[in-house]
Each structure stands twice: as structure tokens, then as C-alpha cells.
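A single protein chain has been omitted from the complex, and every remaining protein chain is retained in its original position.
A, B and C label the chains in the order they appear, each numbered from 1.
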């Protein structure tokens, strides 16, 4: 029996997820869509044989919908997630889970009260083959305790409306989540360092930035977050342990010998780099919903990312390290 | 509507394909199975909610079956394929298409007479991301005309029953097909060179062997076929063009710095190396059957591989190059 | 005519340089040696056909000596260098130039007063083929302005007497000099971050440490300085520019496919890693002395390294970033 899914938000990422759920993922069917842009939503509904609904709430409450995917405008995420919890439906929410820590806390309270994990947040890197291999090696103990992570997140270029804060909340947030996940521990403090401005970047933007994070056990993470690498979309991560280091694989592109160079292609954007991770993310989510046991990134993970991003932004504005205080992870989320 | 598939042969590779069609591929459902090992087939039928049939012919003729997958014992392939053509059903046949050139010719005749391509042969490498990238670059013209291919096929080790001929017919056959496909042209002659014996290999086996092929336009292909590499499953391919060369990517495993080495894992066998290629192969086959238009490796490709392997074995036994004569490719298969 | 060289200090590094000047470098001859360990110095003198002198001062003042190499105990460096300047002889001084900023300033004053550069400091990385290639690419403008340097200095393990400060003054000092040289600009501030302790390192040692540096134009440099990498001697450096990044090459060791791994050897210590750089350093020094025009690292570079290391140590002890103030670079040293 296919899992019947309602999708709220039929913009670019929403349509890509609908295509994925239809053509790539097995065992799922998109049956309901809505969007504030009614025309787009209706066209998508028609194309995929789904039903159009006037509002996200209608999608959530529809008897035809088993589980919900939220890909709408960021500020609407928290409200839809809370509604899903109220109706006891599984919900996959693209990051961010919410735009304020307070909203995240509300979600955590509601979900805890409901008594079963219903929410998964779209941190797709956890489903990337490379990051999973890193985590497996860390957990094997082969390199001893991790001591440092050196990472970088580089976009080829940024959209005109990109802001200094979005570097942290949209791009850096993936790094916040993945280091937390790789290390299996919480952050104690964080800092953002400003860097000499790239002349090819917007004048209004601080770009690049360096995020520094420190975990409770003292692991240091440094992340270059660079919206104007000028050369491609490039994600790097090296975990330094007591006995060795491990590095995230680059995509395995063809080795070309040409024009006095040995070279490998670098992708231009995230959609090529992480397409497999997205596919795996949704397949595993569908499987886990059918098995009634969520395993992916939780509301708690969404909360940590939100609080950490807030601290980093404050640090940048104030020019010093900030304490990150998320309290103890509730048993419910362990 | 899911494509209803009957699988003939529920050995290791058959069961893996059933799992794949069920859990990974979208739009397909395995509804019928049979095997000479009745117990196994019944268990598989039960596990996947399929129906057990007494014979392969029963599977083929079942009204519930839209398309057939053949993963039975090699010598039975040709017979089942011919039966599928007779009933006008699409059939996916694991390599080899047949064990003799004569059988391949019979299949080609029958399929041509039927008037529509029904047969796809299991040369999964054509669905590997790396080989596809090589083909794209060749076809882009970037490296000019291909002039040579240097390749190697290395197994970690071989099963005790492996024979000198099987090196060509089971392993080398993938190389025969993929070079033919990459270059888009037919072979003119071939030769097998014997090599100093690996002491870790069986005494009864000539291992490794080197296959030399020459296409009609003069492209030279050399392939090390090595059943006892001693270190892993490793597939290498470099295409040398007039202006540059391109090399098949290695799987993108983690870079580990440890114990005075920078190292990357090499897989132990083909199932890890080509798992994605198998997944893609079946998804595209299911899609093309549903669209009533086959695009994968054809009976003609199966025939070429068979004739080429025969010539190579004869060359090895006679100690000189052999002509490979497959005639002109029929329009039907272009 | 060979340049006649006197060497003060015949410990390990001194003897290695004497061998280098004798067997590798052309146009030089070691004619004089001294050491507080008289026996060793006499043996070395005999082996290389040089004359033993009772004191470093005697070496410096000898009429037979054209130029001096100082490889004695760190605290004696400044005194010998000043004596060389007084006698107007060229002097190659192993790093550090001096152990205090004050001594460096005295040397700069004396040399400036003398009116010609006489002093070269042993920052051998500037002669490494890889770093030189990085500098060439930076200066070509290909990657635009450099914005960040990510570097690491990893030793396999450390000697028992290694101290927390030595991590900065002995190992980190190379990184301080090389980033300064690559970027061609001075530092504005620096900070040391402490990191979770490596359990394989000494309890008395803070290890690893992270050095953060910021240049006057805002370039950020982060350097992992790790005395207990556990796996080898490994020097990494990536320069991030506005349009691309460049990375220091690893030594070009053999690619070994073995035991399910593709691997490259990593050296165990600096002597293998930088042997060519040392050879080039001394050949170029000898050539420049003969041409009466020094080009290598100057007293000013030694001073900057000293002041920067002091600031980093202070920063670590005080837990915050420290200003680095070296004033304007005198014309004399440009």
C-alpha cells in the first residue's frame, strides 16, 4: 500500500520533492497539494494526479493524506508542523524547522506531549553516502576521539537577495547540524569571524564568513561559509581524530587529461551534489513512516540548529564568542 | 499502474533483482516466480507476495505477467528468451544472452520477425554513472577520435570452479560490451595473451589473461582480465583520444590518513561497485517497457559479445589473433 | 672559488647542514666548526677536513671563514648573529633568529646601520617547490585576492620534553612565516584556541592547538598545530581566493593498490618532507652570498615571527585575541 502524501508548498523544492516521491521513491504517492500560488499548485496537482487544496491546513486534515511534507515559506513551517502534531500525522519539514527558538520549543513540547516522534527535519546531508561513511569510521573508534572538524561550504555564487544572516541560517545551518550529528554531542559556544570581503560578492554582504564552534567536550569545529567561491559548489569536511583523519569524498567525476591538466569536474550547485542524499532521505522517511518509527533528524535537531545559528549571528554582531545553551537533550529524543 | 513482472530463476542474482524490483525500483511489482529449486522459489514467492509457477514457460505464458526477467542457469537463457518473443512479451535476460552464436542468431531472427525490440540483455555497466560520463565526453568530441582503450577487470579472488574460459565469458564479456558501446563500433579482430601465472591462483587456470581487441576503424583495446588481483575488485578504464584522455572514476570512498598512509577503500566485489548501476538498469528498463520503447543493450549486443568471446577463446588456444566477423548491424538494432 | 663556511653548532641539524654543504651544494666548503661539545666538533672537523675552533666567536673572526652558519642552542643565536654583523660577514641563522623581540630589534638596528643585508633566517619552507608554486599562482592573480588560508602542521608524535609553548615557537613559527610570505602582508592580530586533549599526547601539554591569525587587510588564517597526529608528518595548506583555491601538493609517493586500499605513503618526519627545500635553501644562499645580494628570509622576517609567536602565546594564556604590532616594514628590508 502506497503511503499517501500531502505536500504544502509547490515552489522549486516542493516540485522537486513531488517528482522524487513519484518517480524515485517506492511505496509513496502524492495525493494532495496546496500553495499560496494557487495556479502553480493546481498545475502540479493535475500533472501528478493529486488533488488541489485551498490551504495547508486542509491538506493536513484531509482524510486522504497519511503524511505531510512541508516545503512552504520558512515562516509558515512551525505552524504547519504544530497542526500536523495536533492531528497526529507524520510530517517531513524542510529546514528550518522554525525561524525562532521559541517556536522550536513549542514543537518539542507538543510532540513530547503527543508521546511519539512525528516530525522529521530536512537535513539531507545525514543521508549522503560520504557523511555516513565518516560517521561509521568515527563510531568504529579507528581514529580515536575526534578532536577537530575542518569544514567548508562554498557556493559558486549567491542570489541577489542573499543576506549576511542567511549565510548562517541557510547554508551554515547544514554544517551546524552535520557536525553535531557526526560528533554526537552538543555545542557549548560559537563565534563568527568576518573575513576580507570578496570583491565579486555583494557589497551589502559579509562574505565569506568563518564559523567557529566548540562542543561540550572541547572539540573545535571551523567552517568556512563562502557564498562566492567563484569556482563551483564545494563541500569539504575533515574530521581529525587522535590517531588519524578522515575526509569527505568529492563526487566521483571523470579524470580528464587535457590541455596540460589532470582535472575532475566540480558541480555548480547543491542539486547535483546531493541528489542521491535527497533520494535516500525520502525513501528512508517513507519506509520509517510505514514502519511507524521515525529515525531521521528530529525536532530537537531542528531546535539545536536554530539556537546555534542565533548564537552565531549574535556573536558576529558583537564581535565575541557566544555561549550556546540548549539544555540537556530530553530522553524522548535520544 | 505497476508493471507486473515474472522472474525465472531465484538463485542469488535472481533474489537480488526481486528485492531491487520491489524495494528500489518504482512502478514495478514481482507477481510470478519459478526455479528448478522449487523450495527456494516457493519461499521467495511467499516473501514477496508473488505466485509460484512450476516452470519458466508457465511464468512466461501467465496472463498476470506483463514482462519477464531471466536469471536462470546460462544454458536455459536462449530458450526462455525465444519463448518470450513468441508470446510478444518484453524480457530482461541476464548476460549471457545465449551460450552459442547460433542461439543468438535465432533470437535476432525471431525478434526481427516479430518487428519490435523485446529483449534487453543485462550489461549493467552501461548504466554506471562513470561509464556514462565517459561516453558523454567521447560524444562531445572534446578528446577527438578515441584511439585506444586501456582497461582492466580485477577480481579479489575467484571461486574454485572458475575456468580459463570463464575469465572471458563471465568477466571479460563486460569489457567486450562496454568498449563496443563506448566506441559505437564493431570489432575486427581479437587476441588473448597469456601471462605469467599468479601463484595464488589455481594451477588449472590461466590467470591473468590480456584481451586485445581492434575495431574496424583501428581503435586498439587492451584489457587485463585478472581473477586474482589479491587486493580487491577493481575496474579501470582509460579512453585515449586525439586531444586528451578520460578515466573511469573510482568509487568515491573516504580519504583516510592513518598509519603513515593516505588511503581510500577499494571494494571487495562487484555487488558494492555496481549496485547503483543495477538499480538504474532496472528502473530504466521498467520505464522503457511501460513506454513501449526499449533502449538498453539489445540482442544484437548480446550476439556481438558472444561472437567476440568465442574468437578470443579460439585465439588463446591457437596463439594468434582471430578475425571477428559479425556482419553489418541490422537497421532494426540501430 | 668555493665559499668558505664556518659552522657554529655541530649537533644533529648542524651536522646535516655540513653534509649538505659538502655533498649536495655546489660552490661551498665547510672550513671551520665549533661547538660547546668539543669532542663532537673535533670529530666533525676531522671527517670533513675542517678546522676546529674553541668558540663561535673564533669561527666568526677567522680569516679563513667567508660566511657563517649558526645551528647552535637557540639562546645563543642572537649573540652570534650580532657578532657576524659587526665583522661584516654573511650569516645563515637557523630559526629562531632570537628568543626575544628585543634581540631581534637589536639585530635589525645593527644590520640597518651596517647598511647591507647580511642575515638570512632558516625558514626553509619558502624554498619548497610546493609553496613556491602556491606563491606563483597567487601572484599571477588567477585566484584573485587571497581571503583565507586553512593550514595544518601535524607531527607523528613529539619528544617528551616538548612544551605547550614550543608548539608555537618551534612548529607554528613555520606557519607564521609562510603565511606572511605567501600573502606578502603583515599580521594585525592573533589568537590561539585550545582543543580537546589528545589522550595519546602528554598530560602536561596542550595538544593540539589552533592558531588564528588576521592580516592587516583582513585575510584570515587558521592553522591546526598538532604534535600528536598519530599517523605521520603532514603539512597542509589551502589558499582560498576570490575565484578559486589552491592547495599545497602532498609528496608524490607511489600509488599502491593493496589489501582493499588505494594508498600513498605519508612520511614520518620533516627530514623526508622538506629535504629538497633544505638543499635548495642552502644552494641559493651560497649563490646569493657569492653574488653579494641576499634574497632569502631576512632579520625582519625573523622579527615578525618572534613578535607573532609571543602574541599567540599571550593570547592562549589570556583566552582572547591579541594585537600584533610590528610597525611599518623598513624600506631596508623591502
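Everything below uses one rule, namely that contacts are C-beta pairs under 8 Å (C-beta built on N, C-alpha and C of every residue); 3 or more make two chains touch, one makes a residue touch a chain.
Just so it is clear, the model here is predicted, and its values are computed rather than measured.
For the full complex, can you list every visible chain touched by the one that's not shown?
A, B, C
Going by the contact rule already stated, which one of B:49, B:218 or B:330 would touch the omitted chain in the full complex?
Residue touching the chain left out of view: B:218.
Using the touch definition from the top, which of A:61, A:257 or A:290 touches the missing chain?
Checking each option in A:61, A:257 or A:290, the one touching the absent chain turns out to be A:257.
For the chain not shown, which residue from B:122, B:208, B:249 or B:296 touches it across the whole complex?
With B:122, B:208, B:249 or B:296 as choices, the missing chain is touched by B:208.
Name, in rising order, the residues on chain B that touch the hidden chain in the full complex.
Chain B touches the chain not shown through residues 143-145, 147-148, 150, 152, 193-200, 208, 210, 212, 214-215, 217-220, 222, 224, 226, 228-231, 240-245.
On chain A, what residues meet the omitted chain?
Residues 156, 229, 231-232, 234, 250, 257-268 of chain A touch the chain absent from view.
Taking the full complex into account, what residues of chain C touch the chain not shown?
22-26, 129-130, 133-134, 137, 142-143, 243-259
The definition used in the following text is that only the chains that are shown with their structure count from here on.
Chain C and chain B are one sequence twice: same or different residues at the contact, by the over-half rule?
Both copies touch with mostly the same residues.
Give, as an integer number of Å, the spacing between the C-alpha centres of chain C and chain A.
Chain A and chain C have C-alpha centres separated by 44 Å.
Determine the centre-to-centre distance between chain A and chain B, using the mean Cα coordinates as centres, and give it in whole Å.
38
In angstrom, rounded to a whole number, how far apart do the mean CA points of chain B and chain C lie?
58
Mind pulling the chain B residues that touch 2 or more other chains?
Correct list: 250, 257-259.
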